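Following this message is one structure expressed as structure tokens.
Of the protein chains in this complex, one is absent; all others appear in place.
For reference, chains read A and B in written order, and residue numbers begin at 1 within each chain.
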Amino acid sequence: MTKHRHKRQDRLGEMAGRTNPVADVWRNFRHHPVSMAAMIVLVAMIIMAIAAGFIWDYETDVVAIHAADRLQPPSAAHWFGTDDFGRDVFIRVMYGARYSLFIGIVTSAVSMVFGIVIGASCAYFGGAYDAVIMRIMDAIVCIPSMLLMLALVAVLGKGMKGMIIAMTFVSVPGYARIIRSIVLGVVHQEYIEAALASGTSHVEIIRRHILPNCFGPILVDVLMSVSGCIMSASSLSFLSMGIQVPAPEWGAMLSGATKLMQLSPHLAIFPGLAILLTSLCFNLIGDGLTDALDPKSR
Amino acid sequence: MSEPLIRAEHLVKYFKSNAGRIKAVDDVSFEIYPGETLALVGESGCGKSTLGRLIVRLLKADSGTVTLNGVDLGSLKGSALRKARQNMQIVFQDPFSSLDPHFTVGEVIAEPLRAAGVKKEERVQRVQQLMRRVGLQEEDYWRFPHQFSGGQRQRIGIARALAPEPQLIVCDEPVSALDVSIQAQILNLMRRLQAESKLTYLFISHDLAVVRYISNRIVVMFLGKLCEICPTKDAYEHPLHPYTRMLIDSAPEPDPDFDREDRMLLQGELPSPINPPAGCRFCTRCPYATDECRTVEPEMKDYGGGRLCACHHPLPQK
Partner (left out) sequence: MQSDNLIEVRGLRTVLPLKNKELAAPVDDIDLDIPLRKTVGLVGESGCGKSMTARSIMRLLDYPIHIQEGTIAFRREGGSEIDLAAISEKEMRGVRGREISMIFQEPMTALNPSITVGKQVREAITLHENISRSAAKERVIKAFYDVGIPEPEQRYHAYPHQLSGGLRQRICIAMAMVLQPAFLIADEPTTALDVTVEAQILALMKQLQQDNDMSILLITHNLGVVADICDEVNVMYAGQIVEHAEKAELFRRTLHPYTRGLMKAIPRVRGSMEGELYTIQGTVPSLSQMPTACRFCARCPYAQEQCRNEMPSLRDVGNGHLVRCFREVEP
């Protein structure tokens, strides 16, 4: 801390510019050992997911059936054992990260974009526009989300695309509501009034005051919800409405393992652990970022 | 007297609420002269903050006009309005929510300069100058507002208001959130800055003692209407409006020997600003109220010597 203050004072002479906010956040984030560990694990998983495509061939290693090796327990040859088609569970879990992480991140990101547009515009314009849009959002929230997703997938067709669209549709109202309240909280602060009185234009106020003050809470919220998306994707696959067999999505693998649960529990344990670990990582990173993004911690 | 800097005429501002229209500011006219400190006093909810925001046009009046140096602010839009705003700054009550937590002190103070298109090098120089003037340290430039105490933060807010070299600064309860010893520092600072830069203050406050110290003239407001406008000295020595007298008498006096029995204290509750009493709005709390007060709204009358009062039965003058 003191070291950084020195650095800041050294720069005083030149008055070059403020300290880089990204560097500030990163510096604070590093002081959260748990969040840091979660970040490392997550990065390792992403690398693994990318690498999996180069190490193993989808056709021969991931989905090909090896009747001789059916339902082997974990061993040196097959670290996580094999499933009822003789496929290596370790390879499938690693390969599955591509699906699960992709779905989680893409769904969250797309929902966030829609959520920001809807939520922020409602907070900013207010009035009838706000009332109408938010009532529509409320109406969507009223329908049980799983039911709605199943209905949407039924219409859009099973598979990755239908699943992502359905999940986005269901999660946007929640985002819009949260982002609206975050933006509202900032819009009514006196420093916005002070900026107006200073002669700052609306565009500048949004860019320099509102967005930076909303960004932290929104980003944290999105990160926390990535795990939720992975979970609901898994649930959809588990109900065989999502990624279709034989693709190794974690939820789909878990779903396939139910009937063999007693005989070969490893089939459920490893994909289950993968889901758990990923969710945990995103949540822990979100926790750390909450603190790191707070300007009071700089 | 010289030409007024600000002339407010027949300002009206109503707010919608679930219970009806709140008459926050109702047909208010007054002038602010260059170089003076005009205090705007009244109880909470009387509309004084709203009036302050109407003057700097952070709020748009429902009707009525505000002119600055003879220019009607209501007719300005877009960049012309932003330019006019540079001439009227505001210092807020809450030294915490009025500073963006993501901005460094230097950035906060530089904001009006940036909006005015001042180049970066010059901006930095002027900010440093301002920081010295309000008593901040040079190394505070890169610190964040949360690292400061309330009094220091108020200095930052004052420096920001001074930055575009405005003629008028509206001070909305600038010291009521501060401790006594800090309050004295800020008040002294404001007086000194005024003398240095020929500033004009519109000083909004509920604290009659602070107002007496800082202001030249005083405007007393009750429930959206003005009661009395007069030189500060007159208000404290021989007020015309009973409400002015009561406000001053209620102020706690740090002197045990002061005769408290002789005071005129306000009874009852503030009437609702949605359904203000007919006639004089003060009539339900006034000990001198007559039938005339309950039916006819008093006009603002000139009593000479810059004293104006809206009352059917002004207090006798010694």
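The rule we apply is simple: a residue touches a chain if its C-beta (ideal position, glycine included) is under 8 Å from a C-beta of that chain, and two chains touch if they have at least 3 such contacts.
Here the structure is a predicted model, which means the values were calculated and not measured.
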Omitted chain - touching chains that are shown: B
Residue among B:Leu38, B:Val108 or B:Leu266 that touches the chain left out of view: B:Leu266
Absent-chain contact - pick from B:Leu58, B:Leu81, B:Ala251 or B:Leu315: B:Ala251
Selected from B:Asn188, B:Asn275, B:Thr295 or B:Gln317 as touching the chain missing from the view: B:Asn188
Residue among B:Ile156, B:Leu208 or B:Leu308 touching the omitted chain: B:Leu208
Hidden-chain contact residue, picked from the options B:Asp72, B:Glu138 or B:Asp179: B:Asp179
Where the missing chain touches subunit B, by residue: 43-44, 149, 151, 179-181, 183-185, 187-188, 191, 206-210, 212-214, 236, 246-258, 260, 263, 265-270
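Note that in this section only the chains that are shown with their structure count from here on.
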Computed distance of Cα centres, subunit B from subunit A, in Å: 49
Subunit B - residues contacting subunit A, complex: 53, 56, 58, 82-83, 85-86, 88-90, 92, 94, 97-102, 104, 106-107, 111-112, 114-116, 124, 128, 138-139, 141-142, 144, 146, 157, 160, 163-164
Contacting residues of subunit A [partner subunit B, same complex]: 8-9, 11-12, 15, 18-19, 21, 189-191, 193-201, 204, 209, 212-213, 295-296, 298
